[in-house]
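With one protein chain withheld, the remaining protein chains of the complex are depicted in position.
Letters A, B, C, D and E mark the chains in the order given here, with residues in each chain numbered from 1 onward.
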């Protein structure tokens, strides 16, 4: 703890602007890239504000150690892990209890879109690495992980999407960053399936009245829908591009012909 | 260490009364219950003074992990474990070296009454949880565990019984409590088979002359015999009761007939 | 840290003598014994200065746990381990990162002389225990381990030999002891196959110019050759002796005849 | 029993449970939002600074609170420390194993911890003895004794009762040293969080599932409410999903059940 | 693919690589002593006190430097502390597993550590704040993101750049307490060690092996040089052996390559 964190007295100014200038319903700037890594079967990278997160997928592959293999479906494993340098104070590389819990709820958030029963005796392994952490990493990790699953060519029902809503200075806002999370009043991370509207991750801490909770949940769902569009664009960017090139190749061949 | 323990100068007063009023050859108040737990195959609960101890037995069941299974007999496992809140200062939940040792001697104290060779490839698992600890827990744990074995319907040669003797203020006394153990001069935990008189657990620390040792061993054996009676009563209480009811049912049926 | 180590200002005096009186190219006194232990398949003990090191070999034996067995060759395992009392300040018994690394490079230094492919599905286990440590233990451990391999009757291409060279007071010297290592400028541990001259272990820390490095490497190689002779003598001492006795037996029989 | 047979048996049981729930009924005769009998035993462990044993039907959880004086965390130098730990004792269920806490045990401890912490059950400022140097450290240890379903609610309730009935010694500061005095005082209790857990089975939600019901459960949702009815913690578990409507309905039920169970907790505390 | 088939395929690949190297050629067209394209990204992790990402072809390594104030080791009471740790992330390769560092990961971290330490990259005396009590502690964490061979050189280079671009706060001592002031300063950098790793394949040495080349590699030799060209660390790895001539030749190449890569590191630092 070289630097003691100090929080400002107000998180929203009189004009309704948050510390980084966002309005209550605004997402942080998001940059998504699919297929970032060479050696993984599928991968994706997301920046959301100062968050920098890599997700990679291996599988379906032979489950190892073998006694974990299941005769009727694939074993889905998920590891949410923070780099030692991702936080203000260095984090020990050994997984904390928080990381164990987030690995579990992330796996449960992703599982509903997979057809695990199609790949008996195998494992599907999802690795999420938080390279830099600035609030909302579990949701951003899920966003990247579902793209990595798609990039790995693993059949999925839908692209899981996720973002949190929260309460700061008594207002319900979207997509808390680290300061808003720590100095704020409540945090509500949500993951959902955009097609069906089903919620696959829901956690909450802080304090919400029933009405505040409903407002926050709806705001998170709206945020999820926006991120869902960005996810599809990122996929298209990777997979449409070559096709267009191929298309152009065809055209040029036609010309030549 | 919020409270520093202090020990009185004398553990026995001029009339021969110990701190809690007992005479040298008196046991603490003992309460035994058989079949306390729902999910275990067999269980028992013992209170001895302030000791509160649960014992549970599972098995014979498939040994897990499988490579531990033995082709010619059952694997007997035993865990003596203290709750973090069982002692004055909180105990770390991870098993200490003391708990490893007591698990071993407890297993060796119980093994002689089992017919392990009748259940090859299986395991019999004994779990002893010290919920509150006040001296003599290893013996009380054995007393409960042997009842839990009986309650699980596992064939046994005899009910192992156990209690410690010790030396305080230069006198040999039965069934030391925590203060007597810590401020006293010697402790001699003993487990035995009441039918044959064979000793299945024997440990000692402190200082005994040869004569003191023999006196203490005999006192412990007398104590064991008393506890053995209570064990049988506790078993009868559980298993005779329904039979009596059944008997009464028969009688009432007779009446009705 | 009861005693704070202090290092002298000069490690070599004006007449070119090192602290223990050695010249730059002198080895410390070395004592080697083969077959020191009873229960190991092969063993050796070496004293080099104040170093006291035991090496033992088991195998080829059934690999355990079994899933580590390899279908086409033996599994070579090696453990370099320091006794808690081997150093000035007590060392925790749990293997340190340094011990993990030295175990690895030791294994890689020994492997080239073994015919692992002749013993599929088995393991060959090499255990090196540093009972007292005084600089250059990894090399001395390799010297002892290769003798233990021979003592175990495991076929080898050559006896691996090893020693370090280094730089102290700007001079290149052979076989650094602990003070020379800590207060000196560079250390270059080398293991080699004396017949072919191949280098099987090479590490270095400190600072060498290219020329200094070549001088040091050559000095280490000369040292290795001297130690190689001692290794062979130690083997002969164990294995020739009985043969001579046998020979004498024959002679005495002849006389009797 | 062969594993194939057990699977069929389990499917039959699952169908039976689901069919009943469709008709708003349960195997043990309860309504969908009814808890099993709740028993709360206060202070069974006298060596602990606080303790409680809670039974929900056949589920039994013992919680002990140990309190020590230690250092605060560097980023909260003026706050006492609260830590929650849970042990799934192997004697509570054939499916529990010895060893360090697994992810289920960690999740349970963290959900209980979140409920206590986020409701601000204790005024942690008042647990500070010497800022930056000495604070009270509260260890809440959850001990699962018998597992017949709904460990979350039983553990949260037992933890609450153990904490609100725990005592710390009177003390004074002399020359920068803590001096323990005669007599005990209550912890600075501020709220009474109650967790209510829902099992989703074939698109219906039920509260307080038994182990048998849990075997048919697709999703789990725990909602913790404060004394003022507000929500202070939520946790969705398992691979099933929830609709927004289900969640909203669950919040209302959790508020109702929270009041019901809170009354019991306060009752045993005062009684 | 059957394991027998894969073994044959791997032997064919091995032969192909070795045959090419005999003719001083490589699969990707490089000469034997040529590195792949090197990309150095400075400061990608702004929450770290220093960071760098290095790509050698498709190999990608991220290093973060975190700095804290802590106690010195008892035997060096006036020196700051430098510790190097490495994680072979399971996302970097199908052969990497989760869990504590294995011997390969430990060896990598220790070889990088030795290069930094023995070159005296930092003046550790200047990292002492209060002798025997408070010093700067420098944590260098190596994160392998994509493994396509030659992790040693990529990790050493990324660690060097992360360390020489890291910042510590200005501070002053008031009544024996450290007071952090506004503004940042560089670490006391003294040298620029560069590691060059050789793979021995069928009696030839090549630098910067790809993963494919590593699969045919019998021995590995890493030589770290200082700015003055001197050697400060060496590490031979794997079960292959080296001749004296090979080692001598490698030293000369390492000096040349050291200069080349050092120029790049200094370039990104200053640019």
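Criterion: a residue touches a chain if its C-beta (ideal position, glycine included) is under 8 Å from a C-beta of that chain, and two chains touch if they have at least 3 such contacts.
All values derive from a computational prediction rather than experimental measurement.
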Displayed chains contacting the withheld chain: B, C
Candidates C:12, C:56 or C:219 - the one touching the absent chain: C:56
Option touching the unshown chain, where B:131, B:148 or B:217 are the choices: B:217
Contact with the hidden chain (one of B:98, B:118 or B:236): B:98
Absent-chain interface as seen on chain C, which is shown: 1-3, 37-40, 43, 50, 52, 54-56, 58, 61, 79, 81, 83-90, 93-94, 125, 127, 129, 131-134
On chain B, residues whose C-beta touches the chain left out of the figure: 1, 4-5, 97-98, 100-101, 103-105, 108, 111-112, 188, 193, 196-210, 213-214, 217-218, 221
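Methods note: only the chains that are shown with their structure count from here on.
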Number of steps on the shortest touching-chain route linking chain C and chain D: 3
Path length in steps (a step moves to a chain that is touched) from chain B to chain D: 1
Whole-Å gap separating chain C and chain E, where each centre is the average of the chain's CA atoms: 29
Arrangement of touching chains [line / ring / star / complete / other]: line
